[in-house]
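All protein chains but one are shown at their positions in the complex.
Showing chain A:
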Amino acid sequence: MAAAVSPTSVESAPRIMKLVAECSRSRARAGELRLPHGPVATPVFMPVGTQATMKGITAEQLDALGCRICLGNTYHLGLRPGPELIQKAHGLHGFMNWPHNLLTDSGGFQMVSLVSLSEVTEEGVRFRSPYDGDESLLSPEKSVEIQNALGSDIIMQLDDVVSSTVTGPRVEEAMYRSIRWLDRCIAAHQRPDKQNLFAIIQGGLDEDLRATCLEEMTKRDVPGFAIGGLSGGESKGQFWRMVALSTSRLPKDKPRYLMGVGYATDLVVCVALGCDMFDCVFPTRTARFGSALVPTGNLQLKKKQYEKDFRPIDPECACPTCQKHSRAFLHALLHSDNTAALHHLTVHNIAYQLRLMSAVRASIVEKRFPDFVQDFMGTMYGDPTLCPAWATEALASLSHSVYLTGSREWEPLTPDSSKRIETPRE
């Protein structure tokens, strides 16, 4: 690997990823991240706890679910309660009393989500605070400074993020700027021995731009790489191609973090494409709308059909919610004025995501990942051949179209319309 090109000399970045198994028929890998607050098995799904809390779940509950790494957000925490206070509280770990690992996003995503309140220049991103109207500049240096104060185990570079629906010269500008900002982040990083700075590959949906970004960023000796700028409004066809391109050019011995991905199908396909880490607000957010994740899709528990359904959300699920409560009870709670159901569902949805990743990992280690994918798609869509076209394409690209059959007989990919299922089964 080429040496870092930034002006300040940087020590060789730690190798935090240990590969445990690789699938021979896809790019899937099982591994272990060695992080300051303990090991993390990969592939891993990281729940998002934006403001130093996991939406109503205690640290103890999250730990009991087996979570060993979750996310905090630099932009939000930088405003409230602010890095000085968190530093006084012994870092974000101390402040929220989380004993395991934390990953902080740089604040870059807020550039897209709060686009009306922000302005991007070479210097950084200028935000207008939604709380008091105050203006603040989030530069690469400032972002790293805040993240150094937060003390998270993995920190993200500040990248120039554009929505994946944007086209034209802005995308190229953002890609090159992200490289320059990466170098500035590396230079500003005060604690490379304690915190792992990840680069974020940009380039939008343009193959050439992505390729350029990959070539440049992989010259920098960082402990890990994220694939950014996706999971916005782009088509799934474009999405998977950019993911596949990225993983094909990223070093094998460093973790690949695909940002903003959390739907079950997406997770499984992107593991096949060679990604190791994922984060998404989806499971926790959808819980707060009364939606429970299950292997066949989701249950909208507010609906009348669950009024007298005394089964647990998922009889196979070992989470506290499924051990103790019925769909009927949760339905009743959802129609009451207290928030208890939201907590129960958040617990379950996190458990679902973690269990899925665990199962994926086991299948890779036990050399049966393709069969796992087959079963997963079958359960989710009624038949493996009924999974979305983009997923079929993505998987087929890996192993010449026999992929989906695993060890079974090849079936033609023309679904029988009488078997087509419109909504996920329950």
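What we mean here is this: a contact is a pair of C-beta atoms (placed from the backbone, for glycine too) under 8 Å apart; a residue touches a chain by one contact, two chains touch by 3 or more; residues count from 1.
In this text, contacts and distances are computed from a predicted model.
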Among "Origin recognition complex subunit 1", "Autophagy protein 5", "Trifunctional enzyme subunit alpha, mitochondrial" or "tRNA-guanine(15) transglycosylase-like domain-containing protein", UniProt's protein name for the complex chain that is not shown is "tRNA-guanine(15) transglycosylase-like domain-containing protein"
Have a look at A:56, A:192 or A:320 and name the one touching the chain we're not showing.
A:56
Filtering A:222, A:342 or A:360 for touch with the omitted chain leaves A:342
Given A:28, A:44, A:96 or A:171, the residue that touches the chain left out of view is A:96
Please give every residue of chain A in contact with the chain that is not shown.
51-60, 76, 80-81, 85, 88-89, 95-97, 339, 342-343
